[in-house]
Each structure stands twice: as structure tokens, then as C-alpha cells.
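What you see is part of a larger complex, with each chain still in position.
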Amino acid sequence: MEGKTAFQSKTIVTDLVLPSETNPINNLFGGELLARMDRAASIAARRHSRRIVVTASVNHVAFNRSVPLGSVVTIEAKVSRAFSSSMEVYMDVWIEDRESGESIKANEAIYTFVAVDDTGRPVKIPALIPETELEKERYKAALRRKQLSLVLAGKMKPEDATELKALFFDN
Amino acid sequence: MEGKTAFQSKTIVTDLVLPSETNPINNLFGGELLARMDRAASIAARRHSRRIVVTASVNHVAFNRSVPLGSVVTIEAKVSRAFSSSMEVYMDVWIEDRESGESIKANEAIYTFVAVDDTGRPVKIPALIPETELEKERYKAALRRKQLSLVLAGKMKPEDATELKALFFDN
């Protein structure tokens, strides 16, 4: 199976923040953004694998910046690394001010998907080939995140998570 | 007011076709696609004008190709021409097959928006500067469409619609 570039899975979803999606101080509900990101990321994962994909996990997501009613929100999703049948998808989220036209980074998020067949069994997928500097950096960090995830799930001993341990010493 | 390129208003909206949006033969409802296109086009119009925008009209839209359940639909919208306070937005719609990864043109659509202030009164907007061959062609045809629209609304005499009449003779 031939590898594919991150660019080939790039998915852009642009949408407005409507009144029915905002909390009492007129900002987009966190849960609504989580759901939109899941849709965007799943399309990127599908483009990479050409398979049915199911959400396996969501990495830590911080909502650093509130998204006000009436904003235009743009989610850009790209597969950052592919493992045997799972893919990490990295997203950058921007909000755009109507009057200034300025675009501000709202947050980043990382979701993991598994490619499955019609019966729900995992299937093999192509490797991911990072091209830009940023893609390469995210590709490398994806391994650390996978180890953290395995440690947290009790499927890997902390002392074996070599990439992860480095974080606390060499960094 | 400085002009802006079509590229500056470019808006991409990618989304899945879900079961709740399909008709009895499992294709996306026409009305659902019309509504999605209105959202995409309104964001493009807003990016060009940096104003509140309201839908003024929808040009003739033909649904040449059905959009099956589970497809990924991508709408790409760009302002094709700006008049005093109204903008024509041209959209290309693609559908993508999951297994082959192939992208097919589903249809095109043209919506017109008016930029308004908070009280709903039309406001002046920047001119549109077409750059590519396709953008220039659409820019030119926009005038014909505006004349057709005025003729159909009874606001212009057919014999004065010079650009439009040319369609039936020189074309």
C-alpha cells in the first residue's frame, strides 16, 4: 500500500456560529465545537484511508479562546500520522472577525480514528508522508501521544514509553 | 474603497450527507443542498464586504447529479462580481466517492447577496477584481445575469438588455 501525503487528506470546514449554538454569554458551546471537529476530522481520516472510519479517542483539547456568536469558524484538518489501522488527525481552528476580517487561532485539537470494514473490523491503511516542517514535527510528536494514550489505558508500562519519558527530562 | 480579489472571499465547506437529510431513494434533498449553499455563499459575501449580508436572489440552479447518502460534499464559493451594494457569489459543488476517492462536479450555483448596515439599509462595498481566466469569464457573465434578473423583475426593458440579447444572436 502506497503512502499518502498529509495534504491529500486536508479538509476545510467553514461555518457560522448561530444563536441556537451559544451559551448564556453568547459564545459557541464547547460541545458543539467538539462535534464539528469530529465531523471535519472524520472526513480527513476517510480521505486518507478511503474506508469507513470511527472515532477512537480525543486527545486533550483546551478551549483557550471563546468563539462569539456570529463568528465565522474555520476548521482545517489533516492526518498527522497513520499507524497500522488508526490515524491521528490534527486540527487547527480559526475564528474570523466580521468587521476587521482578521483571523485568530482559536485552538488546536487531535482526534484518533480507526478505519474499519462493513462489519466494524479494523483494516490496514496507507502510511502518512509528512512534507512541511510543521507536518514533520506533528508526525514525530504523534508517537509520544500514542504512548501516553497507551500508558493511560494501562496497555503500556510507563518505563517502556521511551518517547514520552524524554518529555520530562531532555526537553 | 479598494477592490478585492475573488481569492480573498474563497470559502470552502465540506460535509457529509447524513441519513436524516436524504429522500426515499437515499439521495440528499435538493432543499438541504440549497440551504448549505446559502450558508457557504453568505460567508464568501461577508468576507468580501465585511458587512452583514442578506440573500437577495438565487439564480437558476440545476441538480444534474444526485448526491448519495454517505458522500462527502464540498462547496467552494467565491464572489464573482460586486455591484454598488450587491454581490454575485459563484459556487462549484463536488461530491467525493469514498472508495475511489474520486471527486465529481455535482453542480454549480449562483446566489446574490446585498450588504447592509445594522438597520438593514444597503451599504457600499469594494469592487471585485477577477484574476484567473475562469474568474474573468464569470465576472463578465455576471452582468448578463444581472440584466436577465432585471428583465424578469420588470425593472429593465428587454430591448435595453444589450448583454443579454447578445446571447440569442451572437453566441
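Of note:
By letter and in written order, the chains are A and B; residue numbering begins at 1 in each of them.
Simple rule for what comes next: contacts are C-beta pairs under 8 Å (C-beta built on N, C-alpha and C of every residue); 3 or more make two chains touch, one makes a residue touch a chain.
For clarity, every value in this text was computed on a predicted model and none was experimentally measured.
Depicted are 2 of the identical subunits; the complete assembly encoded in this structure file consists of 6 such copies.
To be clear about the criterion, only the chains that are shown with their structure count from here on.
Note: centroid distance chain A to chain B, computed from Cα atoms, is 31 Å.
For chain B in complex with chain A, the residues that touch the partner chain are 11-16, 39-40, 42-43, 46-47, 50-52, 72, 96, 98-101.
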